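A single structure is presented below for examination.
Note that one protein chain is taken out, while the other chains of the complex remain in position.
Chain naming follows the written order as A and B, and within any one chain the residues start at number 1.
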Amino acid sequence: MWYYEKKLQYPVKVRECNPRLAKFLVEQYGGADGELAAALRYLNQRYTIPDKVIGLLNDIGTEEFAHLEMIATMIYKLTKDATPEQLKAAGLGDHYVAHDSALFYNNASGVPFTTAYIQAKGDPIADLYEDIAAEEKARATYQWIIDLSDDPDLNDGLKYLREREIVHSLRFREAVEILKEERDRKKFF
Amino acid sequence: MFTQFKYWKPYISPFDPCEPIRIKSYSTPPQLYIQFQPPGLPQYPTAKQALHCGTLWPDLFSPYPNPEKKGN
Partner (left out) sequence: MTTKKLPPEYYQMLEEIQANDFVALELNLYLDTHPNDFEAIKQFNDVSLKSMEMKVEFEKHFGPLMNFGRSFSNYPWNWKDAPWPWQV
């Protein structure tokens, strides 16, 4: 089971009301390489991965929910008290007519979240390579959002999240090394 | 020691309407070179520094945007 802790993993700040940035950020909320997809992907793979690496998938999957909450906090703060006119000007008019300023699991283009984003092949190597790719894609997405953002406080949180993708990627690469065993045996031709 | 950004020069046609980017770059962070973290790597001196860098180990830290700012 899980317990809730009344704190964010990292102190999230945003400098100003900016619904346009919130529209970009939602890619990491309900997008293909976002934090929700990551959390669900890893926690779901736990059931069939070899025992040696279940703990890692469990713990990274759990951390992803903490990241989901950070992204939600950023979106919430960037759009809090924004008027319908401001939302419309930021390209969020379509969002407003369906959701007001509620958060919703969709990507930056408004496409609803789908479990088709989450792979589970049942082959440990295939699944871990999938996870490494997911971390690299999430890292790249954070880079492109940082490129588009001019909010230094927001970027501080985004750089933190980008670095977490790097550490997760390394851990998944280590998990592959653990499962393949015989690391010292190279094949010579 | 590896570098964290790589550069390349794309082909530029006289018929490309946008102002050409002559040098392109991409990020090559530390996890690509480490494979398996060795024990005992040096850590950031304080927990707060680790938190703000997003990792406990300076060897795993990757800057973004590119501090060298070559090309784009």
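General remarks:
By our rule, a contact is a pair of C-beta atoms (placed from the backbone, for glycine too) under 8 Å apart; a residue touches a chain by one contact, two chains touch by 3 or more.
Quantities reported herein were computed from a predicted structural model and do not represent experimental measurements.
Across the whole complex, the hidden chain's contacts among the shown chains comprise A, B.
Screening A:Leu8, A:Ala120 or A:Ile146 for touch with the missing chain picks out A:Leu8.
Even with one chain removed from view, subunit B keeps its contact list with that chain: residues 36-37, 39-40, 46-48, 50-51, 55-57. Contact between subunit A and the unshown chain involves residues 3-12, 53, 55-56, 59-60, 63, 69, 72-73, 76-77, 167-168, 171, 174-175, 178.
One rule holds for everything that comes next: only the chains that are shown with their structure count from here on.
Those residues of subunit B lying in contact with subunit A across their complex are 27, 29-31, 34-37, 51-55, 60-62, 64-65.
Those residues of subunit A that touch subunit B in the complex are listed here as 10, 139, 142-143, 146-147, 156, 159-164, 166-167, 169-170, 173-174, 177, 183.
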